[in-house]
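With one protein chain held back, the other chains of the complex are shown just where they sit.
Order of writing sets the chain letters: A, B and C. Residues in each chain are counted from 1.
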Amino acid sequence: MAGGFVWPLARLCVAAFSRGTESHSGLYRLFADSYARRALGHSLALSLVVALASVAICLPAALSLARGRFVGRALLRGVFAIPLALSGVVVGFLAVAMLGNAGALPALLHTEWLRGTAYGLGGLGITYLYFEIPRATLTMEAALATVEDGLLEAARTLGARPRQLVWLVFWPLCAPALRAAFGVTFAASLGSFGVALIIAGRFPLLPVELYRSFTGTLDEPLGAAMALTLALLAIAVLWVSGRRAR
Amino acid sequence: MAGGFVWPLARLCVAAFSRGTESHSGLYRLFADSYARRALGHSLALSLVVALASVAICLPAALSLARGRFVGRALLRGVFAIPLALSGVVVGFLAVAMLGNAGALPALLHTEWLRGTAYGLGGLGITYLYFEIPRATLTMEAALATVEDGLLEAARTLGARPRQLVWLVFWPLCAPALRAAFGVTFAASLGSFGVALIIAGRFPLLPVELYRSFTGTLDEPLGAAMALTLALLAIAVLWVSGRRAR
Amino acid sequence: MRIDFEHLTVEVSGHRALDDISGAFASGGVTAVIGPSGAGKSTLLRVLAGLIAPDAGRVRFDGADVTSLRPEERRLGVVFQDLRLFDFLSARDNVAFAPRVARVPASLQLERVDEALRLVRAGAFADRPARVLSGGERQRIAIARALAARPRALLLDEPFASLDAELRRSIREELREVVRALGVTAVVITHDRDDAFALASHFVVLSAGRIEQVGASNELYLHPATEYVATLLGEANLVAIDAREGDRVRVSGLVRSATGNGRRVLIRPEQLRVAGAATVTPTDGWAARVTDLRCSGAGWRVQLDAGSLGPLIAYVATPPAGENVWLVPPEEVHTV
Partner (left out) sequence: MRIDFEHLTVEVSGHRALDDISGAFASGGVTAVIGPSGAGKSTLLRVLAGLIAPDAGRVRFDGADVTSLRPEERRLGVVFQDLRLFDFLSARDNVAFAPRVARVPASLQLERVDEALRLVRAGAFADRPARVLSGGERQRIAIARALAARPRALLLDEPFASLDAELRRSIREELREVVRALGVTAVVITHDRDDAFALASHFVVLSAGRIEQVGASNELYLHPATEYVATLLGEANLVAIDAREGDRVRVSGLVRSATGNGRRVLIRPEQLRVAGAATVTPTDGWAARVTDLRCSGAGWRVQLDAGSLGPLIAYVATPPAGENVWLVPPEEVHTV
């Protein structure tokens, strides 16, 4: 049974190394062709920025969710779970509605510069953050449950000054959580298709180019190469971060 | 901050109830228009079937993962995690490569009837199962960790016969896990866009129609209605199943 | 119900958890199976309960061979170390589990459940979900659940392992009363001698899958067959014998009649009389010096240095007056 899940990937490898009607394999052309390479670069850069931003922004939120004792904690957690339940295409729709040419946010804030950001890299980043911040927060929260106040107290009684607390206790306890949140966020951003397809008009992104390789150019080896790259990157990042996707 | 995550949804509600240039609200037309209604129906039916099938198929797998002590358990878990790391568009690509008109599976099995199933409801179902079975299995596995052999032993010493064991102990212990797996699988299938867009050529599905409402008809109220419906259904199913998305 | 086990052998991955052991648990008696972890105690319980099939040997209940009977057919009440409550049920429904699966009529069910709850004083929290109960409450419900099955015998596996000392003492006494009141055969698995002495009148001492000694608790306490049993069951002063003549031994100048054939005399701390320097003549006792004296919460615990005899321990009701004392061993001693 497990084989059934791996076999398609093996096929993908074969296809990515095949030449089809071209003179080079799909994989070679992915890295040689400047347009495809740009798509890969954009995807990587966007995922990296979104993942880093999500992790940085969500650390305080996750800490307070995991360890705080405040009214409305369950509600906040529920609110954070909402974006995760949404289909990418729904989020894409929301992004256009909020940040598009007739978007609600520019209208609300009476600013011109936000108008139409939905179609740019900035809008794409903001939209990704809309569901990656909750994802990172909830992922991190689960892992942060191990950061007990008790350990910080114990360290203090052993003479640790505030800076030592942070570096010798807090950081080692948080690191796995941060890594997990980064991995999950990066992989999700990298593969995100619905939002990318709807929004990314002005510049190429790998999942969108992959889609276009079906509908447009019908270049199977290049498509396979892109699919393989996306798959391996996501698997690798999740593997390294010690976190499996859900 | 939490408000920022809810506000777009509120906007969506308003848009779904607005009329735009039509004589009725988007929501009204979603349920009145037979084509849109069919898309909703298809999406619901497909999600339901996929979720039920995933849960049924994965129960034994999850049980053996959660409670078995066999070599390669970690490997199997790793294999199951692969499809979850993949972007929908990659899975769509795989589906076409395997089940399309020039698909590998029909060629391998020397059968004609599988050929081209990728473009039909059957192929869509199989493709969905490709990542929903692992998702259901891993979700269920986590919840099944509570099904201890010890409780079954205790029940036996108290005189429970095999059938009573199943109904009075095993079932109450598994039910939350099954519900969680169903909820996660259903919500994911319902919102699945990449695969649907690539494969679903012959019949309407709600996420695809939502996408088309941008690129084609530009009917914002109807799009908002579809987005709202997708969002609320996913949130509701996850809520009822007691499971939050990741 | 009397429980016999004959030539039981259980192999777990090549290692003999039980190694051809035989014995019996008397009808209506409370027996403790004592030994360190890994001695095979829990394996024995699981074989008796039918949860493991032995590789060899038989189990009999009142003479009838039950070796091939499944657990659900044995009608035993088992209290597991980890309790194993059904957390998805209320406390009461946990207790009602056995009557329910036995299809006891509803009114009788109610009666039996109420009786079991009353026996363990669990009425006050019976209607709460099992998962919200405290440690002591869970313990009580686990016992009540086993009792409500109207078992032919009770098997208890380290029943107080999860309780703190104070709660352990009180629930232990309660269980003792319940078991005596019901007159049910009971087997208690434990590695704690306090539990064993408090609950059981007979002991089976296990060690590495074999039976080390069997007998009444006081018999094993005073006349252990081995040094291992001697130290397992309490603090033990073990003093080397200088000479033996028949059933008399000489230890550091004193002659005593002796049981056992060992080379060391066992003197329990409370058997060692501590007398002021004036009250005993040198031929009646050993000279010793008090090195530590502390209130033990049940009299005084005296640590002594008796020269060549080495360090000794004595329990006394009143602390000795001075530092130099005489130690008088009992008239009859046991050797191991």
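Throughout what follows, contacts are C-beta pairs under 8 Å (C-beta built on N, C-alpha and C of every residue); 3 or more make two chains touch, one makes a residue touch a chain.
Not measured: the values here are computed from a predicted model.
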Displayed partners of the chain not shown (whole complex): A, C
Among C:E111, C:D127, C:E235 or C:E323, residue touching the chain not depicted: C:E235
Which residue of A:C13, A:I57, A:A142 or A:L168 touches the chain not shown here: A:L168
Per the touch definition above, residue among A:V6, A:A45 or A:A154 touching the missing chain: A:A154
Touch list for chain A against the chain that is not drawn: 148, 150-151, 153-161, 164, 168-169, 172-173
Touching residues (missing chain, whole complex) on chain C: 36, 161, 164-166, 191-198, 201, 217-218, 221, 233-235, 268-271, 294-300, 315, 317-319, 330
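The rule we apply is simple: only the chains that are shown with their structure count from here on.
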Chain contact topology (line, ring, star, complete or other): line
Core chain by centroid distance, with centroids computed from Cα atoms only: B
Most remote chain, CA-based centroid, reference being chain B: C
Distance between the centres, which are taken as Cα means, of chain C and chain A, whole angstrom: 60
Junction residues of chain C, two or more chains touched: none
